[in-house]
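Here it is, the structure, as C-alpha cells.
Missing here: one protein chain of the complex. Every other protein chain is in place.
Going by the order they are written in, the chains are A and B; count residues from 1 in each one.
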Amino acid sequence: MRRLLHSKWVYPVCLCLGLLSAVPLSGLGVIDSISGEVQQVFEKVSPAVVKVRASGGYQPLAGTGFFIDGNGTLLTSYEVVRESPRVWIEYHEQKLEAQVLGRDQRSGVALLKVQEKNTPFLTMGNSDGLKIASGLISVAYAYNLPLSPSFGFVKGFDVRYLNRFFATSHVRADVSVCPGQIGGPLLNSRGEVVAMMVLAIQDGKECYGIPMKAAQRVVADIRSCGYVKHGWAGVGVVEGHNPAADAKAVLVSQLYSNTPAALSGLKQGDQVIAIGKRPVTDPRDILDAAFFARVGDTVPVTVLRNGTECKFSIKVVERPASSSLVDRKLVEQGPDGLTRPFVLEPGAPDSSGPAPIRVHGTQP
Amino acid sequence: MVQGDFRPGEPQVPDEELVDRAQAGDIKAFDWLVLRYKDRLYGVIYNMTSNHEDTNDMLMETFDKAFRSLGTYRKNAAFYTWIYRIALNRTLNHINKNKKRSKDFSLNDIDLDKSTERDLTDMGVLAGDKVAELGELQKKLNESLKNLSDKHRAVVVLYDIDGMSHADIAKTLDCSEGTVRSRLHYAHQYLQKALATYIKK
Partner (left out) sequence: METNDRAIRKLLQIKKLETPGTEYFDAFLDEFHRYQRSSLLRSPSVWETMAAFFRETFFAEPRRVLAWSGSFAAVFLFLALAVLQHEGSSHNALMTAQSHVRQSSAEADALSSPQPDLQMVSTSAFEQDFKSPRYVTGQTPLSYETAFAF
C-alpha cells in the first residue's frame, strides 16, 4: 500500500480522476448556458419579429417577418406574400396594413413597410462569417401560437436542393421549421440576424436560409429601383471533377444563344477557375459571384482550356423576366438529365404528361 | 387535410421532386401525390370494374403499395406510369379472381344537372333532346365495356377515357406500342358495332 502511494503514477491518476469528476458537473453547466444564451437572444429580438398575413387566392397566407430599420421597414419571404395585393402585420397587438416596397420571386425576398416610427429592429450580422457548426437561433411564429425560439447548427452551404438551383448559395441548418415560421430570422449568439428562413426540408426538421448579405443586396435594388435586377451572362455550367487536382471543378456546359457569353470567346468544356479576382474552387463561388455582380459590370472570367489559362470578359446584362430565356430544348437536355417538359407560355397545350411545370410570368 | 400548392395557374411541384422528398422521409410529399392522382386513378379503376366499392378498395391498395414500394421506384420511368401500372396490375388481378362470380355493376350516378347537359352537348355526344336516353346509354356503354376482354378494356380506358398516349400506355402495360394500337383497333371495331345506334351520323 505504501509503495502504491509513493508511486510516481499517484499524482497524475488523481489529477485525471479529479478532472473526470469535474466534467459531469461542467456538462450540466453547458446545457444551462446554451439555454441562457437562447433566452437572452430571444428576449432581445422578440419585439422586432412580427406575424405577417397576406390576402391569398382562396385563403389568406400566414408567415413571419422582421423589422430591419427604425422606420417600419420589414423583411419577409416571398412565399409569405406571393403576389397578394394586400399585406398586414401584427404589431403591438394591432393589425397594421403594410405596403409592399418590392418582392422578388427568384431570390425569395419581399420588402415591406408600415407607417410606424421608432420600430425595434434587428441588427444585421455578418453572414460571411458563418461556418459549418455555427450555432443558429430562430425566432418565429408557428401557426397561431406565441413567438418561440429554436436552436440548431449550420450543416452546410448549398447551391441547390434536389434538382433545383437557388439564385445564390443558401445556408442549411438543422433548425426546425413549423408552418408559419417561414420569413423568420436566423440569428447568431449575439442576436444579430444572419439569414432568413425560406425553405423547410426533411419534414420541417431542417431549413434553408438566405444569407443576410444576399438579402441586403436584394433590399438595395428594391430601394433604388423598386425591383431586383438579376445579372445574366448566358453561361451554363455543370459541376464536375478534376482528376488531376482531385477536386471539384466547374465546367462550361452551354453558351445560351444571343447572350454576352456567346460572343465572349468562351467554349464548352472550359474549366472556370476565377471570376473577377475571386478564385473558383466550388460551384458556390460561381453562383455567388453571379448573384452579386451588378448589371452593367464587365466581369473577367478566367478559364483553363487544354491546360492553358485563358481570360475573357463578359458584360453582365439584365436577366430577362420572361421565361423565353430558358429554351425548352436546353432544359430537356440539361446537365442533370431532366426531361420534364417545360411549358413556357401559360395555357400552351402539352399532352405528354399530367402535370407540366407552368412558369409564372416573372420567373426566368 | 394536407394543404398543398394547388392554386390553379401557378407552378406545381413536379412529381419527381415529391417522390425524392417522400423517399427521403417526407410523408407529406407522398400525401400530395395521393391528392394529385386520386381522381384519375379512381376513373381508370372504376372504368375497369364498374363497381364503386371495389374501386375504392383497389385505389387504397394501389396507394398503399406505391407507398411501400417507394424505395424500389427508379426514375427511369415517369412516376405516373409507375403508379398507373400498380393500379392496373391490382385491378386486373382482382378482376381475374372474381371472374367466377358475376358481379353486379355498382355504377355511380351520372350527375344530371344543367352543367352536365351542357358538357354532353358540347362534347358532341348528344343532341339536347336525347339527354333523356342517358340512362340507357350508360347501361349500354358499361355492358359493351364488360364484354371486352380485360386487356382490350384496359387500352380503351387508358386511351379513350383517360387520354393517355400510345407510348405511355405501352409503358404502363409493359407491351409494345404496336400491341396497344392493334388492341385499340379491335376494341373500337367491337364498340362501333355495339353502340351503332348511338353514334351520331
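Assume a contact is a pair of C-beta atoms (placed from the backbone, for glycine too) under 8 Å apart; a residue touches a chain by one contact, two chains touch by 3 or more.
Please read these numbers as outputs of a predicted model, since none were measured by experiment.
Visitor: One chain is left out of this view; which of A:60, A:156, A:279 or A:296 touches it in the full complex?
Guide: A:60
Visitor: Pick from A:79, A:116 or A:174: which residue touches the chain that isn't shown?
Guide: Answer from the full complex: A:79 touches the omitted chain.
Visitor: Kindly state which of the options A:67, A:88, A:121 or A:151 is in contact with the chain not pictured.
Guide: Touching the chain that is not displayed is residue A:88.
Visitor: For review purposes, identify every residue of chain A that touches the missing chain, sorted by number.
Guide: Residues in contact with the chain left out: 51, 53, 56, 59-63, 77, 79-80, 88, 90, 93-95, 106, 108, 142-145, 159-167, 170, 176-183, 197-201, 204, 207-208, 231-239, 254, 256, 283, 286-287, 289-290, 326, 330-331, 334-336, 338, 340, 357, 359, 363-364.
Visitor: Would you write out the residues of chain B that touch the absent chain, in ascending order?
Guide: Interface with the chain not displayed, on the chain B side: 1-3, 5, 11, 13, 17, 28-29, 31, 34-35, 38-39, 42-43, 46-47, 52, 59-60, 63-64, 67, 107-111, 116, 119-120, 123-125, 134, 137-138, 141, 145, 156, 160-161, 188, 191-192, 195, 198-200.
Rule of thumb we're sticking to: only the chains that are shown with their structure count from here on.
Visitor: Between chain A and chain B, what is the gap in Å from one C-alpha centre to the other?
Guide: 42
Visitor: Could you pull out which chain A residues touch chain B in their complex?
Guide: 57-59, 162-164, 201-203, 340, 346, 351-355, 357-360, 363
Visitor: Can you check the complex and tell me which residues of chain B touch chain A?
Guide: 3, 7, 9-12, 14-17, 20-21, 24-28, 36-37, 40, 78, 80, 163, 165, 168
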